[in-house]
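One structure is given below, encoded as structure tokens.
Omission of a single protein chain aside, the complex is shown with its protein chains in their original locations.
Labels for the chains are A and B, by order of writing; each one numbers its residues from 1.
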Amino acid sequence: MFEAIAFYLFAFLTISMFYITVTTSQALYALTALAAGMIFISAFFFILGADFLGAIQIVVYSGAVMALYAFGMMFFDTTRDVKEKQGNNAIILGLGTMAALLIVAIFSAPIISDNISAFYPMTAGAGNTQEVGMVLFTKYLVPFEVAAVMLLVAMIAGIVLAGKKMDISLTLTEEDEIRAMREEQEKEVS
Amino acid sequence: MELFLYTALFAPLVGSMFAALYSGSPKNIIAGIIPSILLGVSLISSTILLVLVLTTGHTLHVEMMTWMATGDLYIPFGFVVDQISVTMMMVVTLVSTVVHVYAIGYMSHDKAFNRFFAWLSAFVFSMLILVMSDNFAGLFIGWEGVGLCSWGLIGFWYHKESATWAANEAFIMNRIADLGMLIGIFLVFWNTGTLQYDGAFAAMQNLDTDTLTWIGIFLFVGAMGKSAQFPLHTWLADAMEGPTPVSALIHAATMVTAGVYLVVRSNELYALIPNVGLFIASLGAFVAIFAATMALVNRDIKRVIAYSTLSQLGYMFAAAGLGAYWVALFHLMAHAFFKALLFLGGGNVMHAMSDELDPFKMGGLGKAMKGTMILMTLASVALAGIFPLAGFFSKDLILEVAFVDHHFIIYSVLLVTAGLTAFYSFRIIALIFHGEDRHTALGFHPHEAYKFMLWAMAPLAVLAVIAGFLFKGTYFEMITQLLPATEYHVHSAVTYWIMTIGTQAFVIAAIYFAYKKYMSKDIKVPDGTSKMENSFAYKLLINQYYIPYFYEEYLVKPYRELSTVCWEKVDQKIVDASVDGIAKVFYTTGVKTRTMQNGNLSTMLKWMVAGTVALLSLAVVFGLAARYSGEIRLFLSGLGV
Partner (left out) sequence: MEIGLNHYLVLSTILFAIGLVGVMRRKNLLMLFFATEILLNSVNISFAAISHYYGDLTGQMFAFFVIAIAASEVAVGLGLLVVWHKRHNSIDLDKMSTMRG
């Protein structure tokens, strides 16, 4: 009973948060709603007994990713609206629903037919974190290391990409200078 | 001996190639002389082969190389020199050598002199292939080759509308007939399993009459086209648009006799189907008189000679149809000599009269052109069949054949034709060379042809005189080793003498009548007012029995209209439209789908999702199909698939 209430509550919250994220025109609202949605999703993980995953979800998404977005937004002129000219919303909606339904159908097909068996059954008596650790550092050790390297690469890439000309502070220079700089850049580009 | 065979065969090809090398350059006398010399070489080789065949009786059969060998089909490039083909080779090489030498003079003012010799020698090569091949396939190749060269030479002056029209007419009519011949050849192969003459004819002895009849008919259809027999005869008269040497060589002496050659070559086949033979003979007799009547009134000397050729071809077919193959071949040979001579003489007259062909505008040319007059008169006498010239021996023999075989209708038709032949031949002789001088008033200044042209014609004249009584015996000895040796003798000596002398008298009377009528002083250039010209018979004859008109009105025009309909309705509305439609579909698709590639990432994302959906749907469908394959198969089998 408790589980059901929790599920429906968080499902409602998640869906509304994400709905706000994709519909609002305010970037800040979207960011906030997304962060909230992430946290609500972690609730599902806890309900499902995946405690470690839930913690990771909160730490990585709400902590790291959202902070990254928040910092990233500082580079942009978020007050200026990006005019979102829309085409046919029905097509978009239909396509999205169709794709989602199909993916779920495909993924659930082997489950429904009971064709899969557990490769790594939960160890009785061990906590979720412990189990995850056991599997992650035995069977998935190489993917884990690769993921670590990937994260390192992504970090360096982000720093290199975003950090170029960081010594030039746009806020402290005059408007004319910025315009001149921009024109020069545009000339380079073209 | 094979060396001589190959020399005889390939020398004209080399000559043709040589002349063709000069085809792009201005007139070069070398391009005429070299092919002529090579043809002389070919003539000498043929003569050596003839002597060989005559003295030893041996025939030569060589296989140069394999042409086609697939499954049961084996066709080599094989050549045979036997009594029949050596006769044809002699005729072809002799006449063409003469014509080549003559043409050097005749064509000397033509810009396309070199091209002319390339075509002419190519023709001789094709003709030799035709007569020397030892199988039907080779024969067909030669057959088409001469058709092609004939096309090129009739339309030699291609800037003239009438020449190109005549060339196409000849070509198309021959194609129609060649279809029949092809069917005949297919039937031969189908029923006998071989195209080699000896094998095919040996196998035919065991076939049933129906099959043989069809084979005979279809092969004869081919012969009808090439030899311009009724109803495919109209092209021959129109083919006179070509240069005169061409008319002499192709449309009198050699190519048009190919049909006769085919029937003679297939004598073993036609011997088995006498009914078809009788049909051939009847058609031949009909064409003989039919063409002769048209020659009576025509006002174009070349056309008169062309109709005369047609008439003589009719004689040959009459003989061949009655089983007298050697007589047909003999007449073919004799006819080649005097008809080529007649044509070449006509060419001289044409040159002298600046290409004027109406004999009514000439008259009295004999004073200026003595040589030509003598040669043409000789040829006409030979054609009329006066003793002792060639025509007497060959043509009267055909009359005897008809008489002895008790085909009296054919006999009488041919007899009347003999009279007509004499009449029209001497009509033009009288009009051209004798009587009042009518040309000076019209501003013509005739002159005799080059001396060497007359000398080139001399061998033909000699042969036209002596070919009959000198060769008949030897020829009979030789040819009957291969062809059925039926001697035709009228049983009673009295009947024979009455017949011979009667025919001679009839012919001489016709000649006398022609001279009397057309040498008179009051012959004028007809202007369409005289009583005779308005008579029905005259109109019928001058319009060639309205057959060309009939073809034009009832075959060509409806066909053209049908073609127009097919072009406008079927081709443009259906074929073109569907092709254009396919192109349009792609084009429109391209234009429409170009917006997919407008570079807008958002659009691309949408398409990406659409693609994903499509692929996922496929995955689901196939997944379900794989899972429920048993049930689907059951369902389909229930539907009866």
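Heads up, the rule we're going with is that contacts are C-beta pairs under 8 Å (C-beta built on N, C-alpha and C of every residue); 3 or more make two chains touch, one makes a residue touch a chain.
A quick note: this is a predicted structure, and the numbers were derived from the prediction, not measured.
S.K.: Can you name the residues of chain A that touch the chain not displayed here?
M.R.: Residues of chain A in contact with the hidden chain: 1, 3-4, 7, 11, 14-15, 18-19, 21-22, 27, 30-31, 34, 37-38, 41, 44-45, 48-50, 52-53, 56-57, 60-61, 64-65, 68-69, 72-73, 75-78, 82-86, 89, 92-93, 95-97, 99-101, 103-104, 107-108, 111, 116, 118-122, 131-132, 135-136, 140, 143, 147, 150-151, 153-155, 157-162, 164-165, 182, 185, 189.
S.K.: Spell out, residue by residue, where the missing chain touches chain B.
M.R.: Given the touch definition above, chain B has residues 594, 597-602, 605-606, 609 touching the missing chain.
Just so we're on the same page, only the chains that are shown with their structure count from here on.
S.K.: Report the inter-centroid distance (CA atoms only) between chain A and chain B in whole Å.
M.R.: One centre to the other, that is 91 Å.
S.K.: Could you list, by residue number, the parts of chain B that touch chain A in their complex?
M.R.: Within the complex, chain B touches chain A at residues 606, 609-610, 612-613, 616-617, 619-620, 623, 627.
S.K.: Within their complex, state which residues of chain A touch chain B.
M.R.: 87, 91-92, 95-96, 98-99, 102-103, 105-106, 109, 113
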